[in-house]
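Here the complex is missing one protein chain, while the rest keep their positions.
Now for chain A:
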Amino acid sequence: MSVRVALHSPRGSRSFLERGLLLLVMLIFLEGTVLTLGAASSPDISAQDNTGGGDDQRGIEGRHGHANYTKKAFPVLSLDYRHIHVPFEISLWVLLASLMKLGFHLIPRLSSIVPESCLLIVVGLLVGGLIKLAGEEVPPVLDSNLFFLCLLPPIILDAGYFLPIRPFMENIGTILMFAVVGTLWNAFFVGGLLYAVCQIEGTYLSQVELLPCLLFGSIISAVDPVAVLAVFEEIHINELLHILVFGESLLNDAVTVVLYHLFEEYSDAGEVTPMDVVLGVICFLIVSLGGIAVGTIYGILAAFTSRFTSHTRVIEPLFVFVYSYMAYLSAEMFHLSGIMALIACGAVMRPYVEANISHKSHTTVKYFLKMWSSVSETLIFIFLGVATVAGPHAWNWTFVSVTVILCLVSRVIGVVGLTFIINKFRIVKLTTKDQFIVAYGGLRGAIAFSLGYLLDKDLFPMRTMFLTAIITEIFFTVFVQGMTIKPLVDLLAVKKKQEAKRSINEEIHTQFLDHLLTGIEDICGHYGHHHWKDKLNRFNKKYIKKCLIAGERYKEPQLIAFYHKMEFKQAIELVESGGGVKLPSAMPSQVSMQNIQPKKLPPAVAERALPQFTKGREEEIRKILRSNLQKTRQRLRSYNRHTLVADPFEDGWNDFILKKQRMIELEKKMSNYLTVPAAPPDSPTMCRARLASDPNAFYNIKASSDGVPTIQVDLASPQSPDSVNMLNEFSKRGATDQGLGQREGADRDEDQGLMMKPSSAGIEEKGEEGGGNKNPGLMRCLSDPGPSNEDEEDEPFLP
C-alpha cells in the first residue's frame, strides 16, 4: 500500500502518463499493422493483451475485430494508463535496477574497481538528471514510508536469516559496545561540536539550536547496514571484522530510533531534564529488548508453523517471509526497533525451519531472500541518486564540511577509545589494523537519509540543509571510503575470508573443541562463555527442538545433521554433473574406502564376500547394471517432471494421470531388486559411480559393508533371466544390510531434497512388492540425470 502512497503523487504520475501516452501511440501504430495482418490470417491477436492493459474483455472484443471492422466508432483499442500506472512504474523501476545490476557485471573490470553501490548511485543521478532534463518533476522516490516498509525489510531479513550466529555471539560484547556506546558517542560528539561551530560568527548558522544539532548528530552517526553490506560483501574481509562492523550497523538501530524520537520530541519543548534522560535510557531498553522479544515470538511461531507444512510444501517458504514481515511491522507499530525484531526473528527461526522444510523449500527461501534483498539494495542506491537530483538543496560549505570531518574524527576516536576498553576483556585482541578497518568501514547510507526526510519542515527550518549534509556524508563515505577500502585492505594485508567450504573434519573438530573447552572450563571451575553455551545447547536440544521440529529429526545431533546434509549435497552435485562416472572435483574422488580400510578383513565379512565371477560374467553384470540405471533414470525423470509441476488445472494433467497409472502398473511388475551393499564413507552416490567405472570396487564394497548403508537399485526390465538370478543372489546376501539402508533412505525421504514424493499409493505398492523397500526417494534422487540428455525426453514412457 505504501508503494501506492509513495508513487501516487499526482505530478509524477502525470509526467509518466504523458510519456506513456507517447509510447503507446507508437505501439498502437505498430499494432494497427499487426492487427490487420493478424485479422487476415487468424483471429488470434493475443499480442494485443500486452499493450491493451491486460483487460480480458477487450481481448475478447479484439478477437472479433475483423467482424467489427466497418464500425469505426467501436474502440478496438483504448488507452487507460492511469489504471495501471502504479504497478507499471514500480515494475519499470525494478526492471531498471535489475538491468543496471546486470549491466555492471557484463563490463569486466569495472566492478572490481568501483563498488556496485557507487555505480548505482551514479545511475540514479543520471536517471534523475534525465527526468529533470525532460523538464519534469522528479518523483520523490525515496519516500520514508516506501523505504522503511518495503525496501529495508528484505535486506535486513536476509541479513538476519543468514546471520553467522557463532561469530556474532562470540563477539556480542564488542558489537554491543560499538553499537550502543559508539553510536551514542558519535551522536553527541558530532551534534555538540556542530552546534559549537554553528555559534561561530560568520557562518550564518547562528539560528541552528542545540537540539536540532543533536538530532542531526544522531541521524548521521549510525552506521548503515545496507551500505556496509554492499561494500563489505565485495572486499571479502575476514569473519571477525565483518561481523564487528555489520553487527554494529544492525544493532545501533535501537539507539538511533530512541535518540531520534527523543530529540524530535524535545525540539518542541526545548528543554531536557535529567528525568528525560532516565526515560530515554528506559526507552532504549524497551525499544531494543522489545524488538528482540517481538522478533523472537514471531520466530518461534514461524518455526512452530513449519512443523506442520509437510503436506503443503508449496507455500512453505511463504511462512518465513510473512512471519518475519509481521514481526517487523509489529515492532514498528510500537516504535520498537524493527531491524532488531527482524534480525531476532530470522536468527531464531532458521535452525528449526531448516530442519522442518524440504530441501527445495529451503532453496526457495534462500533465493527469494537473496533476490529481494539485492533488488532492494539496488533500488535504494538508485533512489539515493535520484533523490539527490530531486531534492531541494541548501548548500552550506561550513556545515557540510564540518559534518564530514567531524564524522570521520568521531568515528576514529570512538573506535580507538572503545577498543582500548574492549581489549581489556577480549581474549583475542583487536589489532591496530582491525581498528582501522572497523573505523574506516563505518559507512552511512539510506537509513540516515530517510530519517532526515521524515523531519517536519515546519519544526526544522534547516531540514533541507540537513538533508544536503546527510547526502554529502553518504556520498563521501560510500564513494571515498567505499572505493578505497578495498585497496587499503590489500595494502594492510588484512586477513581475508577463507572461501573453502566446510569439511567434515572441520565440523568434527569444531564440535570436539567446543566440548573440550567446556570441559576445561568446568575443570578450571568457572562458568564462562563455553559453559553457558553448552547449557543453552542442551536446553535447546531437550525441550525447544522437541516442540519445534517435526518427526524424529529433533534428536539428530548437529554433527549427524551436518553429515547428512553433506552427503545430500554430494548426491546433488553428482546428479547435476550428469549422474555419470565423473565425480565433482571437491570430492575425495581419487581415494576410495579400500585405501583407508585395513586390508585384512574379519573372517565373517570375508565369508560373505561374493563368489568369484568370471570375467565375462562380470562384464555382463556391469552391463545390466548400467543399462538399467539408465532406464530407471529416464523413467523417473519423466515421472519427476510431472510430479513437480503437477497442477490439476494444467493441460497435461490427464496425460499425467495416465502416465502415473502406467507407472504404478510398471512398479507392480517390478519384482526384481538388486541390492548392492555400499561402503559407508563413500556416500551411496559415490559408490554407484565407482560401481560403474571400477570393477574392483565391486568386491571391495561388498567386503567392507558389514552393517553399513546400502544402495538399492531396482531393475526396471531385466535383460536376461540368467543375470537376474545372479542379481537376486545379491539381494539375498545384502538383505541383512537392508535395515540400515532403509533407515538411511528414510532420512533422505525426510530431506525431500531432490523431488517431491510420488503419490503415497505408489510408494505403498512399491513397498509391498519390493519387500519393504521404501526408499524410492533415494533412488530417484540418485537417478535423476539432471539437465543433460534432453533428447531422450520424448521417448515413450515405458521401455
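Rule of thumb we're sticking to: a contact is a pair of C-beta atoms (placed from the backbone, for glycine too) under 8 Å apart; a residue touches a chain by one contact, two chains touch by 3 or more; residues count from 1.
In this section, contacts and distances are computed from a predicted model.
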Query raised in the report: The complex lacks one chain in this depiction; which UniProt name from "Calcineurin B homologous protein 3", "Exosome component 4", "Zinc finger, SWIM-type containing 7" or "Codanin-1 C-terminal domain-containing protein" does that chain carry?
Result: "Calcineurin B homologous protein 3"
Query raised in the report: Touching the left-out chain: which of A:82, A:370 or A:515?
Result: A:515
Query - From A:133, A:275 or A:427, residue that would touch the chain that is not displayed - result: A:427
Report summary line: Residue list for chain A contacting the dropped chain reads 423, 427-429, 431, 498, 500, 503-506, 508-513, 515-531, 534, 538, 555-557, 559-560, 563, 566-567, 587-599, 679-683, 694, 696-697, 700, 708-709, 740, 743
